[in-house]
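As you look at this complex, bear in mind that one protein chain is not there, while each of the others sits in place.
So, subunit A:
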Amino acid sequence: MSSSYLLRRTGYGLLLMLGVVVLNFLLIRLAPGDPAVVIAGEMGGATEEMLESIREEYGLNKPVLTQLAIYVGNVLQGNLGESFFFNQPVSKLIADRIGPTILLVITAQLMSIALGVFLGVIAARKPNGAMSAFVSVFATIGYAVPVFWTGIMLIILFASSFPIFPVEGMQSVKLRDAAWYVQTIDILHHLVLPAFTLAIIYLAQYARLSRASMLEVLGSDYIRTARAKGASEKSVLFKHALRNAALPILTVAGLQFGNLISGALLVETVFNWPGMGRLAFDSILRRDYPTIMGVLFFASAMVVIANILTDISYRWADPRLRGRS
């Protein structure tokens, strides 16, 4: 893979992020409601002078395009501004939350790929068998059910009726001062339900996709050759077939990353997971423009990075693509 290719992809990614910033800035300001009134409302009412001073302080009394220019200028200098609501730097709010979001999203991604591909491969072995039927039904349900509903059902089942897992949050506050391994187990314990909730929708897709992809590959000549050579079924499935069947799965995994982040928004809200998604959700309701913009900026950066990584891994997995640009 040439470095110029990588450079060009990165360039496109940065342009895309700039587009995201400008578009979001304008869209958010179309929503009715004045942030100054929200801040004053939060403070318990106000006077005209106070509203005016709030607008002045946050630059809300300037024309929108001027505000946009100032904002883009600040972003280019690495300054995401201060939250209207919390009076704290947006970068600090995001830094506090990006870890939990990445933990959730990556866990869900790995969980859905590993389990989904495994189910899909098993199903492809006997396309008309019971396992295959199960995968199809499971995939349809998993894809159709809204993620917040799954989350609430899992909470009712595993946190309320059978309280095996904690109902919300990422850590038990009472274990704050415990040893690191206790805290790690505690975080993993909190991670199970939200990660599974987020994984389930994609898990189903990967299962279906890898089933279809495997079926196609399993019909090829070289698989027949491998079987004729006397290779074991396990080796045929996982060594010969899966490597070729994996390409579409990789593509989808990269494309899904954006969806996964938007799914995380809902999951974080349902499980009170202290990540960026919940911050975005709350900030929209508060008209906390800088925070919304900051979160969207980071989310788009994550998607761009994920897409670049997908491209790289795609080329790595398929030697035929390496020469092209």
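Methods note: contacts are C-beta pairs under 8 Å (C-beta built on N, C-alpha and C of every residue); 3 or more make two chains touch, one makes a residue touch a chain; residues count from 1.
In this section, contacts and distances are computed from a predicted model.
Within the choices "ABC transporter substrate-binding protein", "Cytochrome c oxidase cbb3-type subunit 2", "PadR family transcriptional regulator" or "Grasp-with-spasm system ATP-grasp peptide maturase", the name that UniProt assigns to the complex's undisplayed chain is "ABC transporter substrate-binding protein". In the complete assembly, the contact with the undisplayed chain comes from A:G33, out of A:G33, A:G73 or A:G219. Between the chain not shown and the residues A:A123, A:A139, A:A207 or A:V270, the one that touches is A:V270. Touching the chain that is not shown, out of A:L80, A:L115 or A:A245: A:L115 (per the contact rule at the top).
Of the candidate positions A:G81, A:G142, A:P166 or A:G294, contact with the unshown chain belongs to A:P166. Residues of subunit A that touch the chain left out of view are 32-35, 37-48, 50-51, 57, 82-83, 85-88, 93, 96, 115, 155, 159-160, 163-169, 172-178, 182, 185-186, 188-189, 192, 269-272, 274, 278-279, 282, 285-287.
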